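Removed from the display is one protein chain of the complex; every other protein chain stays in position.
Up next is subunit A:
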Amino acid sequence: MIVSVPEQLRYSEEHEWVSGLGGEDGIVTVGITAHAADALGEIVYIEVQPSEGDTVEAGEPCGEVESTKSVSDIYSPVSGEITAINAAVVDEPKVINDDPYGEGWIFKVRVSEEPGDLLDSAAYEKLIEEA
């Protein structure tokens, strides 16, 4: 199956995407990839454990997404302070399946340190092809 892997985003090995790296305000947006959403199936529940204002560490579990068939942890791909959680996807998680890179964003982080080992789109595509 061909899934979308937008070029302008960066990716974690745990199938999160990050947008807005290197922006002036230092705030990035995080979601899960189309590949991850597709593997889960229709998402029926999402929980983000930290609240706005809490800090997260890169690689740390900070929530979970649950479909009819399975459940998966969400890991923060970056370290910093949570500045927003997308209430729309908490209310209607299926938005993540419908628009994983747009309306389906999950949270925003003001990054506190330069993220290390994120993948570019080519590397992420390779990762999911080999999976």
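One rule holds in what follows: contacts are C-beta pairs under 8 Å (C-beta built on N, C-alpha and C of every residue); 3 or more make two chains touch, one makes a residue touch a chain; residues count from 1.
By our rule, contacts and distances are computed from a predicted model.
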Item checked: Candidate names "Chemotaxis protein CheA", "Aminomethyltransferase", "Iron complex transport system permease protein" or "(2Fe-2S)-binding protein"; UniProt protein name, chain not shown -> "Aminomethyltransferase"
Notebook entry, point to check: Among A:D38, A:E92 or A:E125, which one is in touch with the chain left out?
Noted result: A:D38
Next item on the list: Mind listing the subunit A residues that contact the chain we can't see here?
Entry: 1, 38, 41-42, 44-45, 47, 64, 66-71, 97
